[in-house]
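Only a single protein chain was left out; the remaining protein chains are all shown in position.
Let's turn to subunit A:
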Amino acid sequence: MKRFETPTFERETGNYHTSRPISRVARSYQKIEDSPSLVVGTKTCGYFLQNAPGATVPAEPRYAMAEPEEGDTPAKPNDYGESKRPCPRVIGNRDPSATARTGTRTTEVIKMDLEGMAPKPESEIGVPIVVARANGPDHAFAQGEDTASAATAHRCAERDLVDKRDQPLQSPPSQGAEPSEPVTVPSANRETNPPPVPLGSLPPTVAPQSNPEPKRQSVRVWGWLPAQSYTALPPLGAGVYVCGANPFPSRTATTPMRRRKRRLIGAPSPTGPDGTRAWIEKICPASGVRTQGSKERERQVREGSKDYLDSVRGKPVFFAGDNPLEVSLARSPIRRGTVVYEIGIPYMDKRHQAAEPAPSRDTCKDVRIPVPRIVEKPDNYDQIQRMRESRPDLAITGMANANPSEARGIDTKRSVESTFAQIHGFTNARGVLQSVTRSLRRNDPGDSGWAANLVKGDNNPMQ
């Protein structure tokens, strides 16, 4: 076993721009089709949600706000009655299997006991209420999803797989996609180890897409957390393996892991060909299956993305950092010879992401480029100064800084896209590259770029 140097982390003021965790909640409940979410928070939360999930709002969103008014704030004793009221309205004409309550800053400050308040209306309405706190002060962006799915994880049915070995052979409870023809590997192998449960809400089009990967290895996926619908949550119990499909579900992974005796497979997230291969190679042995052909698969995919690959080689890139995907996203470009100056990241769960930085360090050595600095809780102001000095070809940054950076001659890529786009698995590897290189290609001389081509003469705004 090779030993890697531990990467060095820097930590700044945490004055960076990011989305609020509730946005992710809106999204993760978008995924769970039958559970509308009630966000208990102020106008600020509401205005944010309405602007952030933008286009989703008009299409009858599956969330609503319960907005505390002035009378509600000084820790009103009547919280229970008040918060019960919006309930029927959220449920309204829908027929949900569960509703989610999302705590915000306000509920935190006024110490509204959302968890304590849930059981009563729950029994009155007869619909489970899942409580997640996803407030600005404690979490950043995608962490909201983590809290939400951690809360959901508690609702999964208990079933010990250790005792009933034949369970896994039944069709997995969520997406019923059965392998058309199991490839090799005798079924005896499967029985020794139960199938893993990947964690992380992926877009519905992606979840089954990553399925074929383990399926190729004839590893069956027991179910996804969160699942497509509340009723399809995978039963969990002692002996189940969980495995992050995103780098951020640390809470989901750890809390129930302790409480529900599940085991965690530490693997990098399956983004890019190398990440996906590493993911599969971690999952297979855990399920007692020999990995097959993943190297070949990786090579194929890489081969197929050659055109984009060339466009990023040697280009300096800067990740400003606002969702915890940065480290895993940076890994693939580094493999392609991209020089990454800096990787900002809101937080690093060193234990959960142990598998992440290692490949980047490893790959840096492979392709002989300097190891990027990883900056936790970055300071946007300082980052902008550093960006001005280092003048990267591409900055992956939030929307607040994107247009101004463009105006200063630095190409940007909006970081949110990576949290909404399909980036997982071999299938999407090419897509990731395509989207990352889009702004670089836009300025390519062959492309009709605007900075140099539209106006003759020198119009570089930096000079």
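Here are some notes:
The rule we apply is simple: contacts are C-beta pairs under 8 Å (C-beta built on N, C-alpha and C of every residue); 3 or more make two chains touch, one makes a residue touch a chain; residues count from 1.
Rule of thumb we're sticking to: contacts and distances are computed from a predicted model.
This complex has a chain not shown, and the name its UniProt record holds, of "Light-independent protochlorophyllide reductase subunit B", "Squalene synthase", "GTP-binding protein" or "Trafficking protein particle complex subunit", is "Light-independent protochlorophyllide reductase subunit B".
Only one of A:14, A:266 or A:337 touches the absent chain when the whole complex is considered: A:14.
When the omitted chain is restored, the residue from A:116, A:314 or A:404 that touches it is A:404.
Which of A:242, A:267 or A:384 touches the hidden chain is settled by the complete complex: it is A:384. Against the chain not displayed here, subunit A makes contact via residues 14-21, 38, 40, 42-44, 46-52, 54, 57-58, 61, 63-70, 72-73, 82-83, 85-86, 89-90, 105-106, 109-110, 135-138, 140-141, 177, 180, 204-205, 208-209, 212, 301, 304, 381, 384, 398-404, 407, 422, 426-427, 430-431, 434, 461.
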